[in-house]
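Moving on, here comes chain A:
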Amino acid sequence: MDLVEYLKAALYILQGTGYTAALILGAMSLGFAIGLPIASLEIYGPRWIARILSLYVWFFRGIPILVLLFLVYFGIYSAIERIAMAHFGLRLELSPFSASLVALGLASGAYQSQIFRGAILSLPRGQFLAATALGFTARQAVFRVVIPQALRISIPAWSNEYSILLKDSAVAYMLGTLEIMARTKFMAAYTYKHIPFYVFAGLLYFTLTWLGVKGLKALERRTRIPGLGHEF
Partner candidate 1 sequence: MGTLEFYRTVLFPALNKGLWVSIQIIVPSAVLGVAIGILAGVGRSLGTSRLSRALDAYVAVFRGTPLVVQLMMWYYGLPTVGVFLESQFGPGVSPLSSLFRLSPYASSVTAFALCSGAYQSEYIRGALLSIKKGQYMAALSLGFTRAQAFWRITAPAAARRALPGCGNEIIYLIKYSSLAMIVTMSELTGQAKGIATMYFRYLECYLATAGYYLALVTLATWLLSWMERRLAIPGDPGLS
Partner candidate 2 sequence: MTAQLQKATAPPAGRPGDPERPGATCTPYAPGAPPVTAAASPAPPHLLEACGITKTMGDKILLHEVSLTLDRGDLKVLIGPSGGGKSTLLQCIHFLNPPDGGDVFLDGESARDMSRMNICLFRREIGMIFQDFNLFDHLTARDNVAVALRRVKGWAKREAYDRAMAELDRVGLASRADLYPAQLSGGQKQRVSIARALAMDPKVMLLDEPTSALDPELIGEVLKVIQDLHEGGMTMLMVTHQVGFARHMTKEFLFMESGRITESGSPEELLRDGSGSRTSDFCSKLSEIQGG
């Protein structure tokens, strides 16, 4: 293999970064949309709802991401496609990318709910009491006072969740999502040059982790409340 071929291959792998980034951003947003309501309801909601939600968390935290990917794509997606075909005559073709996104998002939702739950519980109860004493309704107190503070506290844990998601997203290649790992594996197997390509992929993931963590650190700094928490 000459240099030009290596460069072409590297470029091909680099194009996977878009997929990987989209996958992570999508999964993190989905996880946020799932995790925040779960955390709030677990703490403030009626007991039976909290029970059911903790079952969700238990399930998605307890199974491997690989099994979850298979379950969503081969299990649920193909079932949906079959039903759409049989009952509505629709020919659905759900993409492996969206399956990966849903699987990662569902799992991330379970993890993020734990992050937010910890953050909300770590706030002094006085904050909620003070808000209700001022005449806020309970709902207002939660949304205006408790959650904004909890989100700020959650940023460090979020950056941890980001790097876990990034690494988990590599497993999505098993479904054929054309992200970094899939392209790397293809190139490595095609050229039988495993080490250079996997090292390249490793570096790429390393850089993405670093960038994300840096970005969240900047976010943490920007949203810092003067006098609260540690200095940077």
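Here is the rule we go by: a residue touches a chain if its C-beta (ideal position, glycine included) is under 8 Å from a C-beta of that chain, and two chains touch if they have at least 3 such contacts; residues count from 1.
Candidates were picked such that all candidates are chains of the complex that A comes from, given by their letters.
Note that this is a predicted model, so its numbers are computed, not measured.
By the touch rule above, chain A in this complex touches candidate 1 out of 1 or 2.
Those residues of chain A that touch candidate 1 in the shared complex are 58-59, 61-68, 70-71, 74-76, 78-79, 163, 166-171, 173-174, 181, 184-185, 188-189, 192-195, 198-199, 201-202, 205-206, 209-210.
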